[in-house]
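Omission of a single protein chain aside, the complex is shown with its protein chains in their original locations.
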Amino acid sequence: MPRDILAITGIRSEYDILYPALDAIQAHEELSAGVVASGGHVADTHGDTISYIQQNGFEVVDSVAYLLRGDDKRMRAKGVGTLVASLTEVVSRESPDILLVAGDREEPLATAIVGNYLDIPVAHIFGGDPVWGNADDPVRHAVSKMTHIHLTACADHRDRLVQMGEHEFRTFDVGNPGLDRIRTVPELSREELSREIGFDITEGPFLVLIKHPLSSERTAAGSQMETTMKALADLSIPTVAIHPNTDPGSEEIIDVLHEYQNYDFVSVHENFERDLFVNLLRYATALVGNSSAGILEAPFLSLPAVNIGNRQTGRTNAGNVVYVDHDVDEIVEAVQRLTDDTRRADLLEQTDTTYYGDGNSGPRIADVLANIDLDTELLVKSNRY
Amino acid sequence: MPRDILAITGIRSEYDILYPALDAIQAHEELSAGVVASGGHVADTHGDTISYIQQNGFEVVDSVAYLLRGDDKRMRAKGVGTLVASLTEVVSRESPDILLVAGDREEPLATAIVGNYLDIPVAHIFGGDPVWGNADDPVRHAVSKMTHIHLTACADHRDRLVQMGEHEFRTFDVGNPGLDRIRTVPELSREELSREIGFDITEGPFLVLIKHPLSSERTAAGSQMETTMKALADLSIPTVAIHPNTDPGSEEIIDVLHEYQNYDFVSVHENFERDLFVNLLRYATALVGNSSAGILEAPFLSLPAVNIGNRQTGRTNAGNVVYVDHDVDEIVEAVQRLTDDTRRADLLEQTDTTYYGDGNSGPRIADVLANIDLDTELLVKSNRY
Amino acid sequence: MPRDILAITGIRSEYDILYPALDAIQAHEELSAGVVASGGHVADTHGDTISYIQQNGFEVVDSVAYLLRGDDKRMRAKGVGTLVASLTEVVSRESPDILLVAGDREEPLATAIVGNYLDIPVAHIFGGDPVWGNADDPVRHAVSKMTHIHLTACADHRDRLVQMGEHEFRTFDVGNPGLDRIRTVPELSREELSREIGFDITEGPFLVLIKHPLSSERTAAGSQMETTMKALADLSIPTVAIHPNTDPGSEEIIDVLHEYQNYDFVSVHENFERDLFVNLLRYATALVGNSSAGILEAPFLSLPAVNIGNRQTGRTNAGNVVYVDHDVDEIVEAVQRLTDDTRRADLLEQTDTTYYGDGNSGPRIADVLANIDLDTELLVKSNRY
Partner (left out) sequence: MPRDILAITGIRSEYDILYPALDAIQAHEELSAGVVASGGHVADTHGDTISYIQQNGFEVVDSVAYLLRGDDKRMRAKGVGTLVASLTEVVSRESPDILLVAGDREEPLATAIVGNYLDIPVAHIFGGDPVWGNADDPVRHAVSKMTHIHLTACADHRDRLVQMGEHEFRTFDVGNPGLDRIRTVPELSREELSREIGFDITEGPFLVLIKHPLSSERTAAGSQMETTMKALADLSIPTVAIHPNTDPGSEEIIDVLHEYQNYDFVSVHENFERDLFVNLLRYATALVGNSSAGILEAPFLSLPAVNIGNRQTGRTNAGNVVYVDHDVDEIVEAVQRLTDDTRRADLLEQTDTTYYGDGNSGPRIADVLANIDLDTELLVKSNRY
């Protein structure tokens, strides 16, 4: 009988990381895959991402509603409680062989707790990543201490987990699964792209802007975005801007985007289909803001990133990232460096394009889950030291 | 204004660790203490431990019910959910300066989650302890990754936390607070003790037996206890046996104790008042079983321990512990070694009696909580590596 | 496609009411049955009632843990919250055509709430019964106001529901389904019975005693039981005593039973298999205490009942019940009246043995559920007045 892998997903961006793993699991003879959709998948009144998961060919065996209304730190904490309680019932009933999660949000935290108490091994993608600044970061490391199989995005993350006391036998550097999809996205021309997004980027440099709020600097979200937009207005390079995620502070950022939406240099979008987004990154001069894509995906596309502020601080990068503060001059200067052909080439030369993997992480994950011994040694997490 | 410290406690044994810290906090000019009682304190239909906390002079500002009925792993996982949800509301309302917890059970886990999302620093007693075998162990380390102030029981635990990436500036070796109370317990004579417990231990060697179930070996709890009692019956040394905690498997252990309760060599007790228990340990020849007291408290009393099975495996000890398997011969031999004066003296000579501190941990903890800077550096847990 | 009926059950006694309905539903061509087990079925560490339900041939599609530890009113209220939250997820996923519940405890309350908000019709067995004294009684009537199909145990209950504003078209007098099973239980001889229970009731009068605590008189549970046992000791008629349910106060009642368990006149039992229990009632002289069986089942067996105290107060009865206070003399006198052949015959003559139905309720319920229109008129509960 194939091993039954149950993935828990809470938001589209994290599902995009899980997808290549699920796809390879489904294709693997000795594995079968199921999905529990929760969080944003269930709460979102606009995008029906549950249907999207089903259209990808996966069975959504259950869903869990837990996100509370209100833009308040309290809501996240209380929501974790509801998620743990509900997920306990789902996992008890489904009784999978392995639970699978990714990242640092409520779903991996709750799943790690449930797997730990129910004695069901949990595999965790993207542990050991030393980003900080959000309430999510300590969660990532706490999840690593409670989970049983670590599937890291790069060798540095793997080494950090071993340093933190995790056994080497349960820790695998599989690369960032998000690259699997980038590798296989069909190529669009700049003309097709311009048509699709209704904004002319047929030639010359252009920027892609994604700026998320940082929970520890939440009250500054609006003014930080003002600074960013002021710098971009000064530069006047065509800019494709995308709405932030829905974390606290996001509304202030969107308000600033709305202020600028009638300027010629900028084209504001709520969201892009994945394929469109990847093609934008393929032609962009730089990714500006603080999206994790600048760290985790841009190197694979040989794309420089200008990271503004603290959101990705501490994160190891492949050499493609220029870090700046929320300062108009710093931002302007960093972008200008990347529009200068020579200086841009210098940066890309020092970039390790396979630092976060080679776009074949999904099959590697499936192999680990199919072959690892599901025994007491795996389940009882003795500390190595 | 004094800093407001809110301790969360879920069970008597863990409250006994918190008590010396709370006592010193209450006595400290720049601190004030409050307690949230949950778990066993609320569910227990027999001992009214909430009144006990109040009689100790502490204000119980709220209580949280979350323990589910039923001897099942699922109940613990789901209960954590209820605790996180309820505790979020309590902490949001009370809005303390620092949250305080101890150990590896549901309360520290839930408090770490709530403190992390609400941006309230959490101080954790007894992190870095490398015990394993229970679902509680990974929780201990996960709690360390989410909490902000570490108050360890010995230097080895402190070093392990630093190894795991915790900053030295937030990590303090304060010693085991449980020893504070042992230091000050009034001494009883062996005659008084014998009278109190209704069992003659006025002279000669005697043993104290405490055997808890291990969640990962739950189904073996009964047969392991049978082996233990068989060995003790062979030895026929007077033995004071105490009921286990209420973890899954405890009922089977109690059943075996009941089988043996009419034997002359053994005297079975549900529980002892702390003072009585400490005095028993003062005169005992050895502590037998798998109680943490053998590791954490016995050295301070120069008491050898025979640890049976895996429950305390991996835990660093002060040199007073003889580890044996669930094997009649091994148990018999280990106890005989400790009733032989020369060999017993050898063991005690190699024991570091202040390995887990000197009985002054409470004031040390109060000093840390009064003096540490409650700033962003404390709250935002960047990884050192 | 058959209509999918999902029954929610929380305790053995209430499952015994649901069983004949489920049995008939399963047998009905146009219906299919599923069961959600919760409450006592999940929390009970002794009797495995979930396996019992499965052995009866029903599919347990899910289970919900919600009963909190602790003998406290707070636990019931908080538990209802957990049940509503968990049941919402179960019912959303299963999406049955009709939900089915019985009685006045947490399960019908939570199911009525969930069905109401999810627009799924709920059928409720045993509404309109005017018993009072427990926190359960208002729940029964609240459930009737939120549910869509009423399946009452007698004509009086049906009339009361109509009086309360429920439409006649949704209200059906189907009789007490508990009688279906009584009708079909194979007969044992008094000799067989005596052997089975280890107590000689081969000839002469004997009593069956069941005394439950009353939540509004909880603190008096022990002394009321003392009075009861004193009266029975005075009477010295052979008495088969059965433990109460687990409501608050039950431990005090059990303590009193233990005090008397060495008396010759009494034989104390934790529980009986249904078949044994029914045969006991067939031969008993009277059912003494405050079990609902005295009101609801005894008439069908032409069995008189002595109801002590307020627990069944207000409940309409078939004429077989003698009501007495917690008073030794009143109890003695009432029992003596029933051991006197003439006076006993008088009571039975005025008893309507089919007041609570004829033992064919299950098929009647199945017919209602198969034939009622599941339309807006059923779902939108306009008040008749």
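Letters A, B and C mark the chains as written, and numbering starts fresh at 1 in each.
Going forward, a contact is a pair of C-beta atoms (placed from the backbone, for glycine too) under 8 Å apart; a residue touches a chain by one contact, two chains touch by 3 or more.
Computed from a predicted structure; not experimentally measured.
Asker: Out of C:Q54, C:S92, C:N245 or C:S302, which touches the unshown chain?
Answerer: If we include the chain that is not displayed, C:S92 is the one touching it.
Asker: Looking at C:Q55, C:Q163 or C:Q350, which residue reaches the missing chain?
Answerer: C:Q163
Asker: Any idea which of A:I8, A:A24, A:A37 or A:A65 touches the chain not displayed?
Answerer: A:A65
Asker: Which residue numbers on chain C touch the omitted chain?
Answerer: 73-74, 76-78, 80-89, 92, 109-110, 112-114, 116-119, 130, 132-133, 135, 137-139, 141-146, 160, 163-165, 216, 313-314, 376, 379-383, 385
Asker: If the hidden chain were put back, which residues of chain B would touch it?
Answerer: Here the touching residues of chain B are 62-65, 82, 85-86, 89-90, 92-93.
Asker: Kindly note down the residues of chain A that lie in touch with the hidden chain.
Answerer: Residues 42-45, 65-72, 74-75, 78, 82, 251 of chain A touch the chain that is not shown.
Heads up, the rule we're going with is that only the chains that are shown with their structure count from here on.
Asker: So the centre of each chain is just the mean of its C-alpha atoms; given that, what is the distance between chain A and chain B in Å?
Answerer: Each chain reduced to its C-alpha mean, chain A and chain B end up 40 Å apart.
Asker: Just how far, in Å, is the C-alpha centre of chain C from the one of chain A?
Answerer: Distance between chain centres: 54 Å.
Asker: When the C-alpha atoms of chain B and chain C are each averaged to a single point, how far apart are the two points in Å?
Answerer: 45
Asker: Which chain B residues reach two or more other chains?
Answerer: 74, 78, 82
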